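Of the protein chains in this complex, all but one are displayed in their positions.
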Amino acid sequence: MDFISPINVVAVSLGAAFFMGLLGKKAQTVSYILLLGALLFNTIVSGQWLYGLATNIIDAQQVYTAGFRPPFSINLLMGLDEAVITTLVNIVGLLGAIYMASGLHKKGSGSQVVYLVLIMSLNVIVLSRDLFNIFVFLEVGSIATAGLIIMQKGINAVSAGFKYMLATGIIASIMLIGVIFIYRFTGTLNLDFVMQSHPVLKQGALISSFLILMAILLELKPFPANGWALDVYESAHPGISAMLSSAVATANLFVLYKFTGMAGESLMYYISLIGLVTFVGSNLLGINQTNARRMLGYSSIGQIGLLVAIIGLVPHSNANFKLIFIGILTGHYFAKAGLFWIAGIVKAQNIKEWSVLRNRPVLLFLFLTFVLALTGFPPFPSFWGKWQLVMGLSQQGQIAAVIAILVGSFFEVVYLLRWAGYSIKLEPGKLPEVKLSQFIPVILFGLGIYATGYFVSQATNFGDTINYIPLVVVAILLVVDFLPAYIKNSLSILATGWFAYLLIPGQDTLKLVFTVIFLVGGILTLIPGFHVKGKRAGFYPSAMLMFGGLALLIEAENMLQFFFAWEIMTLGSYFLIIRGKESMVHAFSYMLFSVGGAYLILLGFGMVSVGNTGLSLNLLSQIKFYPVLAMALLAVGFMTKTASLGLHIWLPGAHGEAESDVSPMVSAILLKAGVFGLVLLMLAAGGEYNNYQGLFYTLGWIGALTALVGNLGAVFQEDAKRLLAYSSIGQLGYILFAFSIMSQLGWLTGFTYTINHFMFKAILFLSVGGIVMRLGTHNMYEMGGLIKKMPFSFIAVLIGIITLAGIPPLSGFSGKWLFYNAVIMKGWYFQGAIIFFAGTIAFLYCFKLIYSIFLGQLKDNHRNVKELPFWYLLPQYILILGIMVFSAKPDLILKPLGTALAAAFPSNPLIWEGTKALSQLGYWDATTIMIVIGTMFVILLIWLMLMSRKAQNVKQFNIVYAGERPERPELTHVSHNIYAGYNKALGFLVAPGITGFWNYATNLVESIGNFTRRIYSGNGQSYAIHLVSYIVVVFIIYISSI
Amino acid sequence: MIRNFFIILIIAGLAGVFVSLFWEFGASDTLTPLATHYANNGAAEVGAPNLVTSIVVTYRGLDTLGEVTILFLVAAIISFFLKVEKKGQKMAPPRVSSEIILTASKLLVPVVLVLGIYVFVNGHLTPGGGFQGGAIIATAFVLLLMANPRFELNHRIIAAVESVSGMAFVLVGVLGILLAGGFLDNKILPLGHFGKLFSAGAIPIIYSLVGLKVGSELSNILSNFQDVQKDEL
Amino acid sequence: MEFTVSKILWTLLGLFIVLNWGLIMGGTMRKIVARVGKRYGIPIYQPYIDLVKNYSVRSQITHGVMFYLGPVFRLSGGVGIFLFLPLIFGSDHWSNFSFSGDLILILYFQFFGMLGMALGAGEGGHPYSAIGVSRGLSQFTTIEVPMTLAVISLAVQYNTLSISEIVAAQQGGLANWTMVTNPFATVAAMLSLLGAFGHSPFDLVKAPNEIPIGPPTEYHATYLGVLRTNAAILHVVEAALFMNLFFGGATNWFELILKTFLIYFWSVFVGVVFPRFRIEQSVQWFLKIPLILGIIAIIVVL
Amino acid sequence: METIALITSFVLILIGLYGILSQKNILKMIVGFSLFDTGLHVLIVTVGYIRGGTAPILDQVTGTSNVSDKIVDPIPQALVLTAIVIGLGVTALMLAYALKMYQEKQSLDIRDFKELKW
Partner (left out) sequence: MKMKETDNQNKFLHEDIEKREVIAPDGSIIEIDPMQDYFCDARPQVSEPYKIKVVEKFLNWARSESIWVLGFGTGCGSIEIPPLMTPRFDAFRYGVQMRPTPRQSNAFIISGYLSVKTLKRVIRSYEQMQNPKYVLLWEVAPLTAECIGTVTIPLTGSICICRSTCTLPVACRAPKLYLPGL
């Protein structure tokens, strides 16, 4: 097929523009169709070239104008890069025109002409190789933008337009001076010839090339000097700001990329510095924003800053520069255009009013897709871009840049996720009527972002090893979300079962334990879902997202797969947790900690990959670059998920407020993901004889203190689910401590605790969740005497707390016994004593839980409460069976585990004689103990039955009440602040010191943000002053460094 | 006060930049290689005595196209930006302009128009060209507007002239691809005798089109400003 | 170590002896306390009579299943510790089922009885029994701290956790009793013993005060009988545990009776002298001197 | 000769810029802007000056042979043409903005247009 020469883009567009001018006012629709035709033509041309060049049917082609060779005339180059950029620009141009159909119609042919010329100018900027020509068409673009800004009526638009004109006027003149002097010193205006004459060598040319680059950088709105841009984003018509942030920014970025050829090494360094400062600065200021469009302005400036930094940091030579650039660019491009369009549809200024989106689930889904794409979550292109960027930069040893990027993107996550949280949870108002023409572009861009996400992932190295099956399952569930809950529930159970079927056979024992916990546990916690009537929209996709993430986590071989699975799991769990009634705040704090942790892990992986080739997970054992620091980073990253001391404040809220069948999923299963990470890390650290003794010693202390703080926190809780959440923190403290002992017994303890915690926490949370569902209240002092109404759940909770407290016959004791031996053999006596003390405290809140809910006086309004639904009891009794088996025959699991661990921890293993476990210190025979206690209990029961005559059942008020008559059940049930004495004694340990620290940190960041954003005083002239002073300052720094 | 002091400081900084450029400057005695090529075989390749015109129209034709679009843009923006609903409310009585302007305008307007047309017609021969000629024509219109404020410029014709000449310009460019070497190549017409009116290929046509376009656009802009002022009075 | 019939019979016999000795010891102890107060005091066999009377009460009520099972849990707690504790060193008959679990099993088995009592009292519906239970549990958390430290230092010193080996290591005269070789651990453990027995300074839980007698308020008749039997067995067995760990174990029954009497007498002796602690005082008391002693015990042995 | 022209152009540019940055009245800023532009155009033309060169028009004076050492550099003059038109366009648009802003707020002081801030 013959390729249309790119010059026709200019010819056709201008022809159409002039013709529309001719049509004048009357023929609005004709000129609009002409506009769409021209834009379609442009898209086809660039699309055709992109296809041709990508599949290299044809190679890059120079287009000469005026019949002469380049130095004497202007030439256009259509290479692969240009084709990609022009296609992106034209697509958003076409869809933008469709989106602004009504706007453009009202304004008449004038605005349509300006819009068409803007798109044409962007094409020429990208294609043209002549300096002055680029300057001219940059000017055409800026004047066209100034024209389009006024499309929006009102004083804001006009003043923003004026500030825009002022700024671009100055920038244009600076560039003109640069161009003229470049011509004076190098003798040519054509870019390729200028580069051949190496402008850096001659002093004059150096300064003029600096001026040109400075102009382009200012065009890309660097941090202190971009007040004018923010006003434009805020006040212009959303369609136009979409154009600005996606099309214009992409073209300008490409121009900067073209010009960097003539910039010397030190200027590139300064460009990356400017980019980083912009990225971190504008995201920091974005935190305090409440106006949606202004916040989007900050975010797009931040993203463009990041892209500028990439152009500066990553040497264009190495292969994956293009991948990183395209990844993050497409991420920003699709998401920003989409968000601005949705802003146009929603028309709400304050971000709190965006919950209006809840009336239109598809629009809400698209909104969340774009927000998550911006924050760099997995399936989207910017995730791969950011991964490749961090890996590339850490390979070059630029760790400072990586840290800056991660800090900046963390700030961005803060305000974007808060916004997403508002839109999901706040009260929905009335959504203004959505026109079809506004809806199509948003949907197309939604699909586009998923498609590019897939393509970019295939392009990243090791990207093709990613298994996409779980995401396909989630997609199916999303599509089928209108079905009633029980169909979807069975579907997701089937899917989890299928994952389990794929993963479990042939898995090595260590991973098998986690696989069983994640997947079988997943099935069990999904079963209560059958009880729910109605649709339960949005629950099953997020549940499958979490379980899919967990499945991927297990089968991950290389770091990229691991990190991909980690983020998917975090995403899924976020959407699950936020479903609770007041869980918006808690889900937000959960997300911040997880994202912070994820970035630490990313930094850790970056440091691991230094000096190593490939990404396989067993690289963790050959870390060359600061091994202890890398290991510490990864450990802290995983510990945010296991809620260790200092990183635990999100857990009580997140698990306490979650829905009744979500909290078992999250606390019994999800916390184990962090443990899984730690296990992999410690195995890779070299098992027994590793050189990280200091690190694991501190981890041990952290584990011990977490156990103490967690259990103490639980004792004084009045809210049943919060009590269980705190107890999870305590139990996770145990697990962390056990694993950091780094001996076979230690690890056996760790695994026993993990399995036990999974079983009994699932039981406890399921039954308490069911009770909360039945009684409608979380507070324990409002419950009481439910044993008569819910005997089965009483038995389940009883077995749960017996295992939790580690009382002999049941499997909890196996953990305690192994723990004792491990601690004494390792020699960590004091931590062992603290953990034992925490263990006894565990017994306190176990009694409080079972007493205030089941025993004591039955309240009036609970007199005809029914037993927990069957679907809640079934998983509990399966788990009880599990506990019984594990307590009767612990060697079923511990023996294979022991052999598996022998490799990493050869010294003093656990020897098994039949069912009797012999360690160096003592011995323990679970089965005999079980039998002895069982028979003894039965004998004594018979003895009591024999001796006592026929015992007469009495009602609840026949109690020894000092001769008085008990008034009402509420007054005769003591459970509020039942450990008052204990609180007086040890209450000081529970003072919220750590939450205080985190509050202080957030306030500090917010106040800095608030203080620095004062520089945008709104005065156009001061913006111009910022601009010029920015040029002078950068010039002085640049010149002084040469 | 501090603000002004700060501004002076920045200006001094910028002056420093310019000074650093100035040190390197040093006027040269010989043309740059690019310029020497234009000088020596400009006439042969393009056939226009006025080298500046040949560079502006053919060698760097795309720039000029950009030029024309800028003007077209500004005219379009100002027209729909300052569009004032002419509800026909009673205009305030115009101030009658002085005697001198009235008589002078009657005499000068045609002369200025002819001069403008002359300038852009043989733009390739004598100094000047499309833009300069267009500007001169625009002055003629200004003079007219100054003379009697009530002069009602017919927007329809102006817009028509504008877009027709723009389209023609693009058409010539496209013809350049079909017939001659590249976009906007002027060899679609015979170069003709050097120095004659109809020589140097399509340059005279392009430049006259540009002249017409610029003239009409500038007057369009000015008349728009005038209309808005009219309501003010 | 298998379940031969003879083993079971010997164990039952051992249990009978321990039960009787427990009751007699309780009686004698109360007589001594009375004599201290110049009172004539109860006849030695009074506990037997009380037991018989309680078992023979004609009418009985129950508040629910858990209330009914409470005493069973409690008694199985006491008997359980007896079963897993090797009483007489060296003799196969009297080492009961200690082959199946070591010191840690016994340490954690104490919870079993307490859990039963707590749940039973809770089911009783009496508000104050719950307060009694909460006081008992909170006291128990800190009572165990010095005990754990002592046990850890013992385990490190003898490099074993099985009780029979500890006793074996202490044979041969007074010189190598733990009391001599590791005095700090012994003192710490003996202080925590006070708390475990629940005598005077720490008897807030069962003492007759504003919450009638704490958890067992609602219990009567046969439940009370079962609780009393358990109390008897528990005292003897716990004393025997401390005897094995710190005072060289017993090679024959007579030695066992003497030592358990003395150990039990120690806690009663302190009980008579000191007034009762409030709940936070007793919780904090255990985190003062006994804790420091425990830490020294470990440092000594490191 | 060209050094004087260059200095004047730089001075013009700086004065124009000072005008833009310090004047409070919008119209005065636009005047500053046009000053800034003219300075720029003078600069562009001086860059193209060749000592002893004449206007780049081939006529009797230059003849048609080795014209290159007789004329001044024509390229900057071509570029200045475009620059002037751009300057015109920008100034026209700014005047339109000034008009609109005056219609909205009846004041031409830049400090009155501070709605969009922080």
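Each chain gets a letter, A, B, C and D, in the order it is written, and its residues are counted from 1.
Criterion: contacts are C-beta pairs under 8 Å (C-beta built on N, C-alpha and C of every residue); 3 or more make two chains touch, one makes a residue touch a chain.
Please read these numbers as outputs of a predicted model, since none were measured by experiment.
Considering the entire complex, the omitted chain makes contact with A, C. One of C:Gln139, C:Thr186, C:Thr217 or C:Asn230 touches the chain omitted from the figure, and that residue is C:Thr217. When the whole complex is considered, the residue among A:Gly506, A:Gly534 or A:Gly776 that touches the unshown chain is A:Gly776.
Touch with the chain omitted from the figure is made, among A:Val865, A:Ile931, A:Met947 or A:Ile1039, by A:Val865. By the touch criterion stated above, the residues of chain A touching the omitted chain are 774-777, 860-865, 949-950, 952-958, 960, 963-969. Those residues of chain C that touch the chain absent from the view are 30, 34, 37-43, 46, 49-50, 52-53, 56-61, 208, 212-213, 217-221, 224.
Assume only the chains that are shown with their structure count from here on.
The chain pair with more C-beta contacts between its two chains, of A-C and A-B, is A-C. One inter-chain figure worth recording: chain C and chain D are separated by 101 Å, centre to centre, where each centre is the mean of the chain's CA atoms.
Per-chain Cα centroids separate chain A from chain B by 55 Å. Chain centres here are Cα means. That of chain B falls 109 Å from that of chain C.
Among the residues of chain A, those in touch with two or more other chains are 132, 136, 139, 143, 146-147, 150, 177, 181, 183-184, 189, 1025, 1028. Touching of two or more other chains is recorded for residues 3, 7, 10-11, 14, 25, 32, 34, 38, 59-60, 63, 66-67, 70, 73-74, 77, 81 of chain B. On the chain D side of its complex with chain B, the touching residues are 1-3, 6-7, 10, 13-14, 17-18, 21-22, 49-52, 55-59, 64, 66-69, 71, 73-75, 77-79, 81-82, 84-86, 88-89, 92-93, 95-96, 99-100.
Note for the complex: chain B touches chain D at residues 3-4, 7-8, 10-11, 14-15, 18, 22, 25, 27-32, 34-36, 38-40, 42-43, 49-52, 55-56, 59-60, 63-64, 66-67, 70-71, 73-74, 77-78, 81-82, 126-127, 129, 131, 194, 221, 225, 228.
Remark: chain A residues 132, 136, 139, 143, 146-147, 150, 155-156, 158-162, 165-166, 169-170, 172-173, 176-177, 179-181, 183-184, 189, 230-231, 234-235, 288, 294, 1013-1014, 1016-1021, 1024-1025, 1028 touch chain D in the complex.
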